[in-house]
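Here is subunit A:
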Amino acid sequence: MVIDLKKCIGCTGCALVCKAENATPPGILWLRVVKHETGKYPQVRRVSVPLQCMHCAEPPCMEVCPTGATFQHPNGIVDIDAELCVGCRYCMMACPYDQRFFLSAERTYFPGHTTPFEQAGYQRHQAGVVSKCNFCTPRLQRGLEPACVANCMSRARTFGDLDDSNSEVSKLIRDRAGYQLHPELGTNPSIYYLPP
Partner candidate 1 sequence: MRIEVSFYGFVRDLVTTPKLVIDTSDQTTVREVLDSVVKRHGERLRERLLSATGELAANVQVFVGEQPTTSLDQSIDHAHDHCAEVKVFVLSATAGG
Partner candidate 2 sequence: MARTEPFQIRIADLRERYRPQREWAEGRGLLLILAHFFTGAGAGAWLFAVPLGSDTGLVAGFFLAVLGAVGHLFFLGRPERFWRMATRMGSSWISRGLVGLSLFLVTAFLYLALLFLAAHTTTLGSILLALSMLGALWTIIYKGFVWASSKGIPLWNTPLVPALYIAYALRGGAAVLILLAGLGIQLGAWEPLEPIKLWLAVSTAVLVLIYLEVMRGSGMTALRSVNLLLFGKVALPFYLGAVLLGLIVPIGIGSFAYLDHIPAGLLALVGLLSLLGDLSIIYCIARAGLYRPLPT
């Protein structure tokens, strides 16, 4: 995936469409947007940077997982099999991007009340396990783009095959000097950012 920081306006629509698509419970933000400020007044730059699982080619989370719950799909997407996860949270300590969330107990957005939406959606989430972005794998299987890509209101996100040098994402990375976060760690993330 390529995220164009020149286009991104930091609206957090991606964070919430992720929530809607995946029905993630309170406090579980598979996707978030941070603000990053540089410079001194009046020469200041503030950039909004969406963050989510980087789907590293060399995922440290998978390496440390004691049960094999964290695994990599053949297409490179890093996923968690909730049935295998014991909730040791080792992966959370291993992820350099702080992109994993532990659901300690079942919780609803309105204390003491479960909305019909939550009734329908929270079956997908069990307590006591770790979860994270899976690039909307169920959507991909239906031939759709991840929800954050499909909904981005400044069209800052492009989804595609990094291995294909002719793909849109590969071209964008080439033409606009796309970069990864914390490349020094050797994780080789699948999310590239285009400079603002």
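Here are a few things to note about the model shown:
Here, contacts are C-beta pairs under 8 Å (C-beta built on N, C-alpha and C of every residue); 3 or more make two chains touch, one makes a residue touch a chain; residues count from 1.
A word on the picks: all candidates are chains of the complex that A comes from, given by their letters.
Note that the coordinates shown come from a computational prediction; the quantities given were computed from them, not determined experimentally.
This complex places subunit A in touch with one candidate out of 1 or 2, and it is 2.
Looking at the complex, you find that subunit A touches candidate 2 at residues 26-29, 32, 34-36, 47, 49, 51, 60, 62-69, 84-90, 92-98, 101-104, 107, 127-130, 181-182, 185, 187, 193.
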